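All protein chains of the complex are present and in place, except for one that has been dropped.
Take a look at subunit A:
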Amino acid sequence: MLCRYIFLLICAVFIKLTCGERLHEQIYSSIEGGAACFRRLNGSHQAGCSSANNGAVGVVHFVRELSDANWLVKNATAGSYMAIVNTALFREVIDTFLKQPENIAGVLLYHNSSLGIPAFSQDSRCPNEYFSGPGSTCSSLEPSSSVWNEGGTNLMRRDIPFPIFFIPESRLEEINKIEQCFQSFNLDMDNQNGRPLCSVQMHSFMFAAVDSTVCMRRSASSALITSAKVCDPLGDRNVYYSLFPQSKETKKRVVMVTARIDSASLFDGISPGAASSAVGMVTLITAASILAQMIPVETNTYDKNVLWTLFNGETFDYIGSQKVAYDMRYGEWPPLAPLKYSDVEMYLELGQIGGSLLLHKEDEDWPFKMFAPVTANNLVVVSETVEEMSRHLATFNMSLQLTSTQNLPPSSLHSFRRILQDIQEEKNGKNLSSVDIDLNGAMSQMVMVDHNDHFTNVYYNSALDDYNNIGFNYHNLSIGNDGTFITTNDLIANGTMKRFEAQVKIALLATAVARTLYRRIVGESYTGNLTASAHLVDEMLYCFMKSQACRLLLAADYAKSGGGEENLPEKPAPLYVGVTAWPGTASVFAGHLLALLTGTHLAVNRTQCEAMDKIEYSYYWLKGWNHSGVCIQTTMNFSQAISPAFTISDYDFASGEFSTWTESVWREMWVRVFVAAGGGGARAAGVTGAVATACVAALTYWLRSRARHIFIEAPAASLVSTDAAAGIMRTVNC
């Protein structure tokens, strides 16, 4: 403390600073709330951004039109530039920059929704193109090809030679700060060289480079060297839950219903994924909860089961589903009662749904497409399902159309189709001509989406795919102490919600899905009047899109032994899959929600709950609706979502068989704005310094050499005799 004050005093008196602040704070201003583009690597490439080790520095330039971008790459004179771009222009501008990156030190991207953003997606035009199953025709390289994600820039899979930071709309004041600085220093664009200019420094240095093979090798410690980790494999956990308990003895054929958990964006910590994945996941959880009420677990007399599965890491070449498909091939998934492909009667994926919600925010319609590779073998199952589903949807004024094609939209199903093709090829002695992949009627495949040949979601896997993208408005209704939700009919009847709202539509969709499955399991149409609650959907969407501190997640959280409330952050859980080393929160939330909403609530205390040991169930002690703790008996479980590439020993990362994505390690990411010197000060100091030094040297030399003549009236030297002890002293070497 003392040192600090002394230091401050010194600053104050002798450096003469205003108000005694550190000089550093006067020079730099930190830009807070930015999210950096970071580096991911796969088997053959590095993708994403990295700054130099000591950061990237460039002169600020606001790009408001395309001509500004052209000026930057062609006519700019003051060296490297930091382009400040808004999301509306980003797509066009980034192409220009990537073609001629010499002048570009970095890009600061800010979101301003008032500008109207046409399309914004950093994923590929054909997401996960190289891991698609047989029959896929989407090709991102052929310009004429019909692609799923028309607005895709593929930036997430390209190596970007400069850092990019994203400033969300809530942090627009940071951009205003830069703009003020820009206005006062950089406006004279023709004479920028050699002047003080407003500049920005970005630091986002990535430790990993080249590709996953290299970075995993560098991260591996050997007996001789302990190395620092430079990259981690992407991965998290899959969630699965079966309607009835499955064990090896009581195994039934299953209907697999799947959705994906994860989304992504180019930027760290921002992956809202509303229409990309969250709506599908919420629909699945809601449908699972309503089906569990339609078919209580006690009535376990049917010969079929439903296996609800949420895959994680699907954005990055289907990590989760590849792992499951791979494990199923070797009879290892689910661990308790392994399934064979022939055990899976039907595979229904709730793919990317939600993109059309905004288009139909003024009417009751919500048109769906069922993509299915129809063959003679699965014709019956597929047509029955589609018929049943469209009948239920029609009662809600929504529609479903079957599209029979081998060209399926990006979905987890591709992983299964690839593995099934492998199996078939092995069977046929590598006969490639056969694309009939149905193993005797196993796995009738269907993917349900709300788009046609192109995504209706123009923000696919991007930072802008947030709750606004599905027109979600939270209603904030309280939940009953016993976990009862207000029914959709009541909500509409009393005017709390409107029929057009996303919550209501999703609840109705979930109801239709559950009723369709009911028919498949029970064998007859559902006649009851149970419908999924839009209130539940409202809460769940809020949890995944706006705040983790929500009623559902608080109830579904682990109860602490002390009983204290843990504060969840008031921002949505990132849906990005993350790295295997750090367990993600989204999968845990999804799993616990499934357990809470579908599991049996046992009236036992914590100790008894922990002692329960029925092999086909798991037991969770969660907070429960009234936060006093509740014991849940559930078939919900987690399984690893890590690409087989990282579990198979000696896997060839270049083979392209499994996802090989890794994420680089970094130390810190920051942006700061300041004024860079034009060199005038340095020149002035250099010249005056040289002149002063030369003058002083000359003067000193003169005074010293002519001292006798100049200091003629010098005061007398001291009276001490020089000879007194001279002799003695000179013999001593001290």
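To be clear about the criterion, a residue touches a chain if its C-beta (ideal position, glycine included) is under 8 Å from a C-beta of that chain, and two chains touch if they have at least 3 such contacts; residues count from 1.
Keep in mind that, in the parts below, contacts and distances are computed from a predicted model.
For the chain that does not appear here, its UniProt entry gives the protein name "Gamma-secretase subunit Aph-1", which is one of "Actin-related protein 10", "Gamma-secretase subunit Aph-1", "Proteasomal ubiquitin receptor ADRM1 homolog" or "Exocyst complex component". Touching the missing chain, out of A:118, A:296 or A:680, is residue A:680. Within the set A:185, A:308 or A:576, the residue that contacts the chain not displayed is A:185. Where subunit A meets the omitted chain, the residues involved are 2, 5-6, 9-20, 23-24, 26-29, 57, 181, 185, 196, 198-199, 201, 672-686, 688-690, 692-693, 695-697, 700-702, 704-718, 720, 722, 724-726, 729-730, 734.
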